[in-house]
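Yeah, one chain of the complex is gone here, protein chain that is, but the others are all in their spots.
For chain A:
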Amino acid sequence: MADATDADILLMSGITKSFPGVTALRDVTFAVRRGEIHAICGENGAGKSTLMKILSGVHPHGSYSGEVVFEGEECRFAGIRDSEARGVVIIHQELALVGQLSIAENLFLGNEMAHRGLIDWNRTNHEAEKHLRRVGLRENPTVAAGELGVGKQQLVEIAKALSKEVKLLILDEPTAALNDDDSAHLLDLLRGLRDDGITCVVISHKLGEVTAIADTITILRDGQSIETLDASDVTEERIIAGMVGRDLEHRFPPRTPHVGEEALRIEDWTVHSPTNPGRVVVDHATLSLRRGEVVGLAGLMGAGRTELAMSVFGRSYGVDISGRVYKDGREIDVRTVRSAIRNGIAYVSEDRKRYGLNLVADVKQNVSAAGLGLLSRRNWVNEHEEFRVAERFRDALRIKTPSVAAGARTLSGGNQQKVVLAKWMFTEPDVLILDEPTRGVDVGAKYEIYTIVNSLAEQGKAVLVISSELPELLGLCDRIYTLSAGRITGEVPREEATQERLMEYMTQEVRR
């Protein structure tokens, strides 16, 4: 597609990267011209971050196949220090500042201005000030980084990159957490850096920003590089078409919905961030699920999908939660996980290793973890019954394990996910919230999980599926809600749902 020319500062070609069970990137080509701002667009999971992690050495040479040519030389970065030595610096979405250290200390962390092992503080602070001026940040370099707002922290990160004599700066979702003013300032700064000859690669979901700032746009989809567009005459619609333009194969088992009465209704639900209490994460959201219905919840990273689900499930996330939850028309108490379970709600979390499984326990103990009460009399667990229940689910969900007494750790991702599903199915819920049920699961197991979702709906349960993969939602759901910046921005029935339409609602910017 692209040949290395003198104008190219970077050429990545034939990049393939696999994680256990998943191919994240397949034969990706990515070329960046010197001195441009190059945007990478793609859905969640398209492989953008993985590609940038390869470029910056986070995924070291040898863990992927393909070639990275930077400034005409092939690079084999073993780690982030190697790439930084060459002038490639990445700023991650989650900022990597140490809050307790001062701005100056953060700027030179790992790169301290020392003389014979002792840090020269005068020089450190003086140099820091110089870099801060360049990014337009008027702060004393001895102030602790944690005292700055997110926008200013972002600037500190950029100053830090500048201090490393950056040639290629990679920004992963730089404005995701910023307000409009900070975003505008940041975009101006990037233009200024470009004029100084620094090449920038920006990953962004905000297509308005992309068209405003980028010179070139590369679109990734399903781990493949789809196209590279000149940004001067491109519309947002054109970008969306590239991002979602895949046909829906027959990847979903068929289902005829039998939709019944309303099972769950969430009304006027508002949640604030626990770490940043002023910030509204879910904003007056209202949604309802009916029996026998599979409902989707679509939204980009940070839109508040998981936060919405976890806050409803026993206030497992967030502070200052307000709103009401109705089950079968009656208001219910979901203030604790136990009361949510008692009211027939189940939540399968997006991160099964952190929130779903006890990896040191065996399969049967994981299956029974949320429903021990059903297996016990007077607080004594009937282990034989537990074994039988676990075997029943193993057969029903086709969990591949030599025995239900095998450790949960030994199972593959798809089978672990089935164990978590079994855990919640055993509690006999009426409403299941499935958060990214197929993340990190291979294609075959995905189909099986879709089949399980269908059979749950067939049994008259209401299922809410949260997913970053729009085709998955389109293939599974009867109705899809879209969430953007914590607000429900759309509700689309299956017949009217297209990826373009959902993407449009999902990227709708909400003014605060």
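The rule is short, and it goes like this: a residue touches a chain if its C-beta (ideal position, glycine included) is under 8 Å from a C-beta of that chain, and two chains touch if they have at least 3 such contacts; residues count from 1.
What we mean here is this: contacts and distances are computed from a predicted model.
Chemist: Given the options "Na(+)/H(+) antiporter subunit A", "Xylose transport system permease protein XylH", "Cytochrome-c oxidase" or "Biotin carboxyl carrier protein of acetyl-CoA carboxylase", say which is the protein name UniProt records for the missing chain.
Modeler: Per the UniProt record, that chain is "Xylose transport system permease protein XylH".
Chemist: Give the residue, chosen from A:Val143, A:Val280, A:Ile321 or A:Leu372, that touches the chain omitted from the document.
Modeler: Considering all chains, including the one not shown, the answer is A:Leu372.
Chemist: Pick out which of A:Gly42, A:Gly242, A:Gly356 or A:Pro471 touches the chain that's been left out of the picture.
Modeler: Only one listed residue reaches the unshown chain, and that is A:Gly356.
Chemist: Identify the residue among A:Gly151, A:Gly323 or A:Gly407 that touches the chain left out of the display.
Modeler: Missing-chain contact among the listed residues: A:Gly407.
Chemist: If the hidden chain were put back, which residues of chain A would touch it?
Modeler: 313-314, 316, 337-338, 340-341, 347, 349, 354-361, 365, 368-370, 372-373, 376, 379-381, 383-384, 387-388, 391, 400-403, 406-407, 409-411, 423
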